[in-house]
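For this view, one protein chain was removed and the others were kept in their places.
When the chains are written out, they are named A and B in that same order, and each has its own residue count from 1.
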Amino acid sequence: MSHRQLILGISGTAKNTGKTTTTISLLNYFTLQRINLGLTSIGYDGESVDNVTGLPKPRLFVPRGVLVVTAARCLEVSSAKLSVIETLPIPTPLGKLVCAKVEREGLVVTAGPNQTRHLRTVREWLYRHGAELIIVDGALNRMAPMVETDGLILATGASYKPDSQQVAFDAQYLAEACNYLPVTQDLVREGLLNAGTTVVWGKNHKILAATTQSLLEPGELEPLERVAQQAVGLYCPGLITPSCLRRLMEIPFASVMLWVLQDPTKILIPNEPSLIHEFLLKIREAGSSVVYRNPLPLLAITVNPFYPQYRYETNNYEPAYVERSELKELVAKAAKIPVFDVVQDDCLGLASVILACGCLK
Amino acid sequence: MNKQKIMLIPLDPVHDVGLKMVRRGLEEAGHETILLPPDLPVEEVIQEIAKSSVNTVLVSRTLGYGVAEILARFVDLLDAAGIRERVKVGIGGMAIRPELAAELGFDAGFGPGTTVEEAVAFVEDREYVEAKQRTIKHKTDFTIGYSYAYRHQGIKEKLDRITDMILTWAQGKTSPGVRRAEIRDELWDVHRWRDYEPMAKFEREYVKHSDEMVRNFYENGVLHSKTRRFSKEEVVGLEDYVARTIETMKVPQLSARAKPLVFNQYGTGCPFMDIGHIKVSEAWGADGVVHFDPSWGARTEGLLDGFLTHEEDGTVLTPANLNRIKRALEESTLWQIRAHRGLNTPETVVLAGKIGADLTKINICYGSLGAGTDPARLTVDAIAAIRFAVKYGMPFDVVTNEELCGVPAFKAFAGMLITAALGVRLGGKPILQPLFCKSPEVMVGGQMTDNYVEFNAAKIMALKEIVEAPIWPGAPVGFLTQTEDRVQSSASTAMHAVLASMLEVDAVTIASADEAYSGGPITVPSKIDTLRAVAEALRFYGHTTIAQTKQMEIWRDEIVTGIDKVLTDVVAKGDFVQALYDGVLGSREDGAYPGRSGRDTVVKQ
Partner (left out) sequence: MPRILDRIMDGLDIETFIVCSSEEEGRKLIIQLLKDWGFNDVDIVFSQFQGPGSRIRARAYVHRSGDYYGWLKPLDKEDSMS
């Protein structure tokens, strides 16, 4: 089975960027291709009205045969007929997670695992029960649990920032940050990456200094600074906050460095895309390189011109749109990975990107 | 429970009172809390959590533009930093619902109305309990603990003699109403009826003692001109509506006080609309509901059956209507079916008992002096009704609505005490139901020129001085004080309810804000108006007591003396029924007229 297993995260830069629309079109396409699908969400999806803005949202219409993992209380509000296979001991605000199969197509509300470790459990369950492609619908701008996926599709658009050029820049920076290579196996074999803390090593892979797991405050970098001149590599298994990222850029590492980060989310979540770009640019300019212990490639980007416009007079939101083709062109030009219009483009392009991952037929 | 360490995080610019209350609750439960200063940047909060050894984090934040993303990022940071695995994370604030908590990645969401206990349960890892189960309201029999011991020996002795007099008079007498009740008791099986089994023997016997209209119904299927049957579609719709409503129902306490229980009346004419109204009453805290039937029901020999609606005030008493209503009630709701005033009094008690009502209503004097039923007939019927109430374990109230006709309180009370004494003798649990009202007596006599408090208080004080019995002012409180203005009407109802509470009575029945409006049916928002007003007034006064004034004592003594005098007159008359005809318990001059309905129907057994 393993040659036919892929888990895909649909992440967004913000709410209303088109995650659910993308999910729906992928579900439909791969069902027609007779690929066994698993579906879950790291948030709450499928409600007819947005929880925050009160505007109508596309709802998840799920074809027959799809395996779904969602919270117990979502079953009763789903119109699809679902047969429950198993209840997992994973609590959520909407009840325990249940694993079910869609017996009759219909609308499904998904509220799945919202922690990384729980997504791992759910992924293994879905694979065990025959899923070949698992789609994990995102929630708002959340990303952390997506480290358990094999790759991301990023939904962005006017809802994230109304200035399409800014959307394009950030898409570029995110694509750049996600698509570094995995670490080579020799480093793993050396045991350098087993400490569970941030370390720097020198020649012959000798560990020179260690500090905390996550780099939250600049003070935590002091032990590393003292050995900066001898360092050739750094591994950080945790988060790096903006203040630490800025400080790292100032540390005078002597030679060409290998930066091993745990996964892209560890810098993406705490930092603005522009700061990440600055950091990575500086590394490249020094001739150094970045690799990830757990890569999380960004496979494609979908763009959505829709945004909810807040009206102060009436204290509510109304639908609004930016110029559709301009948004797509700007993002495609900047990001250098495949970009699709979430509404206008059919699913073929996006599906072929996914199929090209090689895991599926 | 192991001691937990909890970090409380106000992400709002100011401290949230809710969070402080939760903190107090957690500390009282023995947990350790750390309260962060408000409005720290999210990164700094993460650092604080990382440095600490807390196992639960509670965040408060009001939702607004862009806040969802901030909260989602907070959870993401916890997860990416590896902290999420060791801490539970809850969020509270305005507009927070479980769906939103799930979307943002929290373990639980606490919206407005969350109790401190709920947050503590979350911290202690007890099952996440939904709001529905938050307050568990229990049904209470508020007659428990009352001895019915008399404090006034003179009155006790006279009531004993009158009770003997009534029972002797009634010996060997019966009526069509009593016969129907017996037939209903013996031949009508509620379980078989619920299974749609035919009950031919019951019907055959029953129609012999019924009016033509009822005979026509059973023999030819002809309905009363004002009623109609429900369609199948309507019934399916109702069942769906009730099921959906019960599922999402919260049954709140109206006030923190155990007493008085608050009753709402219903009787829109349609059992479906009644159910709509009842569910709203329950949802807004009513402890009990009282069924009102149309006035023609009291003047007709016999009850119809079937699921019927009609379009006037009062809902037809039929087994099918009552059964529907019963099935829609919350477990905790007390249900009273009034039997008291007409030709179906004993049978209504039997039916109420079989269908599962908690309380009924029986009286002799009001029914015969103010509601049109023949005194002899109602006396015979009331005795049978009381016996059936005992058999079916239902306490019953004894009303004094003849006051509204103009009968002074002391006379009405004498009549009430006679029925109550009869009830106790027969093993029943009567509840005294004095009116809180601006009666003709006080309009003429001026007892309410300055305030409504003292005369109403004097009434309760008088009753308490005579006997130790449950008291349930009604029905509803504030009769003739309400106007069509809903604010005035709700305020007046609320203040009467507070007075009742200060006088430590057991229950009150309250009207809707539409009480004085006569142009159309009562609407459900008007019920909410008075329930809200009463809840607020009871909350405001809590257990505050009322000062006893000189004037209250004067009126109390006048009422007690008056009652004693009326009872002396009844004893002197030597015949209770004759005393009713002769106006001893309310005369034509007062405004009371002995009824004619059911006249000459009392027969020898």
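Definition applied: a residue touches a chain if its C-beta (ideal position, glycine included) is under 8 Å from a C-beta of that chain, and two chains touch if they have at least 3 such contacts.
Here the structure is a predicted model, which means the values were calculated and not measured.
Trainee: Check the options B:Leu369, B:Val505 or B:Val524 and report the residue that touches the missing chain.
Mentor: B:Val524
Trainee: Please pick, from B:Pro98, B:Gly269, B:Gly288 or B:Gly342, the residue that touches the omitted chain in the full complex.
Mentor: B:Gly269
Trainee: Can you say which of B:Glu32, B:Glu85, B:Asp160 or B:Glu484 touches the chain missing from this structure?
Mentor: Of the candidates B:Glu32, B:Glu85, B:Asp160 or B:Glu484, B:Glu484 is in touch with the missing chain.
Trainee: Mind pulling the subunit B residues that touch the left-out chain?
Mentor: Interface with the chain not displayed, on the subunit B side: 228, 231, 234, 236-238, 240-241, 244, 268-270, 272-273, 276-277, 280, 309-311, 483-486, 514, 517, 519-521, 523-525.
Please note the rule applied: only the chains that are shown with their structure count from here on.
Trainee: Provide the C-alpha centroid distance between subunit A and subunit B, rounded to the nearest whole angstrom.
Mentor: Roughly 56 Å, centre to centre.
Trainee: What residues of subunit B sit close enough to touch subunit A in their complex?
Mentor: Going by the criterion above, the answer is residues 43, 46-47, 50, 63, 65, 68-69, 72-73, 75-77, 79-82, 84-85, 97-109, 128.
Trainee: Over in the complex, which subunit A residues touch subunit B? Could you list them?
Mentor: Per the stated touch rule, the residues are 14-15, 42-45, 47, 51-52, 71, 73, 91-94, 111, 114-117, 139-145, 147, 213-214, 216-217, 238-239, 241-243, 265-266, 269-270, 310.
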